[in-house]
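Every protein chain of the complex appears in place save one, which is left out.
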Amino acid sequence: MTMYMIGPSLFAISIAGKVALGAGLLGAAAGVIGSFAVLKRRSLVGDMIAHASLPGVCLAFLIAGSRDSDALAIGALLAGMLGVGCVAVITRWTRTKDDAAVSLVLSVFFGAGVVILTYLQNHGTGGQAGLDSYLFGEIASLQSRDVRRLAIVLGLVLIGVTLAFKELRLATFDEEFARSQGWPTLAIDFAVLGAIALVTVVGLPLCGVVLVAAMLIYPCAAARCWSNKLAVVLVIAAVIGALAASGGVLLASFPAIGGPIGEWSAWLVGSTPPPGPMIVLTGAVLFGLSLCFAPEQGLLAKLIRDANLRHIIGRDHLLRSLYELTEPQLAARPGVTLSQLADDFRGRSAQLRRLLAEIENEKWIERSGDSVRFTSAGLNRATQVVRAHRIWELYLVHYVDIPADHVDGGADDLEHLLPPELVTRLETELATAGRLPPNLKSIHPL
Amino acid sequence: MTELLANIDVRAVLVALVTNIACALAGVFLVLRRHSLMGDALSHAVLPGLVLAFLFTGSLGAGPMLLGAAAAGLATALLTQLVASSGRVSNDAALGVVFTALFALGVLLVKRFLGKIHFDIACVYEGSLLNAALDTVSFGGVELPRTLWQGLLVLAIVAGCLTLFWKELGISAFDPVLATTMGLSANKMHYLLMLLVSLTAVVSFQAVGSILVVAMLVAPTATAHLLTDRLMPLVVWATLLAITATLVGYAAAVRFDFSPAGAMAVASGALFALAALLGPRHGLVSRVVGNLRVGRRIRRDDLLSSAYRREESGVAAPIAASAAVAEIGGGLLAWWAYVDLLRKGLATRSATGLTLTELGRTEGAQLVRAHRLWESYLVEQMGIAEDHVHAAAHEVEHFLDAELRERLAAERPAGEKDPHGRVIP
Partner (left out) sequence: MSNIALEVHDLTVAYRRRPVLWNVDFQTTEGRLVGVVGPNGAGKTTLIKAILGLTPLASGHVEIYGQPYAQQRQLIGYVPQRESVDWEFPVTVRDVVLMGTYGRLGWFRRPGAAEKAIADRCLAQVGLTDFAGRQIRQLSGGQQQRAFLARALAQEATIYFMDEPFAGVDAATEAAILELLRSLREAGKTVFVVHHDLQTVREYFDEVLLLNMRLVAYGSVREVFTQQNLQRTYGGRLTLLDQAAEAVSLREPPT
């Protein structure tokens, strides 16, 4: 009653809110438990369980005679675990490999489900339309009771993972070591699979078969980009799972709210976008963002690092060229004309100009008209660069047995990454072996 | 002929046969390379390619459809590699991420653009063989279902590629590194396979749905692999199994009013179960029976050798059957071995008990010989202490054939005794 008094639009929003809450709970649970499947490199086990549970749903419907969601969920859970058991039996007792066993169980169980489903349809038991939602999900049908159930499942998953965090981490990371310590890794494994099956079957009616599997994979895949600690990964996975699920559901409800946003989103995704795909696509976007923008491990961070390295390499080259041109009269630090430098930077004149401006800014060179000359700080710097280069070359020639005319290229890549301590160590080593030519000693830092 | 082809059931079966055989053939190397899950992924991921092709050309002609499928299939393979190469995500997770995203995109596209047209989304899973059979086009004067034409085209492509690249596919499935060092890029073969699977998936899609595609890609090869160890027979078996599953599934579907696609998937699963249980060499039943036979033979050998030893030691009196059986551990298998012993004429039963026949005596001598030769070998060649060798020799004696026995004997001077000082017969 009160709902109607608040008004239809608020009513719609409150339904959307409930649905988003339910989806968020599911997303969080899937994110946490799915992480253990992803980290164990069997991400598609959720896909298998989701498909395998269909005959259970249909049989439960046949037996219970109604769309009682608890009965259907129990049927789904049993069938899903039966599927897991079948895979275990097939890989243990036949020569069929696990990937084929998973695909086989997935498709055959699902086929059996379709058979029962069409039987139900053709024999007009009625109400079977609801079973179709198991294929693609019908999140709008979410009820308060479902939200409660999702909350319980999330609670169970969180309690289980928190309590047995140590055991799960060990058994997932190093099963053999765990067994040598006497942990029942097989039982732990089945407990994890059971939890995955539980989350999968409560998620099924909301997202549908394929897409519930996605909810188990995305959060961990995304979270893995952000952290190297399991506990943090799990927390981030829960957050990302919840965000993707509730965000997807909310996005799916945009076309219904009207106004310019509604029209625009209706144009983009249709007037009644299915929530399951919206959830998965939201998850895909979050994953893509994580992959690109995560600090340290993101693609963007990698690009920046690469660009920085290339930049340093270019600058070092310039310093080395200048040094080599100055070398005949090092103490006098004579000027070097730009045309002399241009030889070393043929076809890269823009880069040369930019680098010159930069090292001038650093006060490493002084420019007068067409010629540049080192400042003493600049010479110092260049000396270090050249020293690292030559010592590395020597090391390659003497210890790695690379012919002398081949070392330049090899030295180029690595020398820029050599830490100063290592250069000093190499130098001492070469010096004690009597392999450091006298002219190289002259370029010690001033 | 034309009359037969006008029959809707015949058409439907033909469509299913052609698409399923194409799937089975494309699946052979997929399963052997342990990429079965790629089949699951591709059969879903081709959906957006299919929808986009339809949207751009407005038809479901073979050309645009196959192009769309090829594009989606290659996109899946490439994107998976790209995501996995980021180093943060393992291959399987990358695959899971990519194909579900593409599938979600496909479903969204269907709902957005094709929702009101003839594209029933549930068909993604179970297809519609009936619609496929009804939608006919005439080609060269023959009126056949459109999907059948497309299926034949894809079947020809798949069979052609398998024939052309037979040895390349074989080597890269068996040993990708070797293949690459030989200049047959395993990676290229991977993409070729992905392409073939995408093409078959997209054609089968409309007729039988994505799930039967997975079943038909994996089940025939997995089943055939239980029945044969060689590649060529495996391909033949896979084809025959696909045909059987199709016919049985369709018949059941018509009889009981089921979804034909579902029934075919179940039939292929049932064939797998049958092969796993009853297969000639790798089947569960034959292995259990084999184990029982070996168990019986081991116990029969034990009866023989203990009787022989008794005779050898001069205890002439035969002992009662029950005592002999109890001596080797008793149990049903031991009794069965005892019956076998009598039936094979190796021993006779008299009032006093069990007596070896001449044949039994020879066999018993061979067994004891194998036992003692092995004991000597263990002690002399392997440096194992005398008092530790009896149990080991007892295990091995049953399996040493004449050739091995003679080679063991050749390694030692004639007439020498065993480690316990007994004569080697």
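By letter and in written order, the chains are A and B; residue numbering begins at 1 in each of them.
By definition in this document, a residue touches a chain if its C-beta (ideal position, glycine included) is under 8 Å from a C-beta of that chain, and two chains touch if they have at least 3 such contacts.
All values reported here derive from a predicted model rather than from experimental measurement.
When the full complex is taken into account, the listed residue touching the unshown chain is B:L378, out of B:L129, B:V158, B:L303 or B:L378. Note that of A:L39, A:V57 or A:A266, the residue touching the chain absent from this view is A:L39. The residue from B:F56, B:F174, B:F256 or B:F399 that touches the chain not shown here is B:F399.
Touch with the hidden chain on the side of chain A covers residues 39, 41, 163-167, 169-170, 172-174, 176-183, 224, 227-230, 232-233. Contact between chain B and the unshown chain involves residues 87-88, 90, 290-291, 294, 297, 374, 377-378, 381-385, 388-389, 391-392, 395-396, 398-402, 404, 407-408, 411.
Following the convention adopted for this analysis, only the chains that are shown with their structure count from here on.
Chain geometry summary: the mean Cα position of chain A and that of chain B are 35 Å apart.
For chain B in complex with chain A, the touching residues are 31, 34-37, 39-40, 44, 83, 86-97, 100-101, 103-105, 107-108, 111-113, 115, 121-122, 125-126, 209, 211-212, 214-215, 217-219, 221-222, 225-226, 256-259, 261-266, 268-269, 272, 276, 282, 284. On chain A, the positions that touch chain B within their shared complex are 38, 41-44, 47, 51, 90, 93-97, 99-104, 106-115, 117-119, 122-123, 132, 135-136, 209-211, 213-214, 217-218, 220-221, 224-225, 269-270, 272-274, 276-278, 280-281, 283-284, 287, 291, 297, 299.
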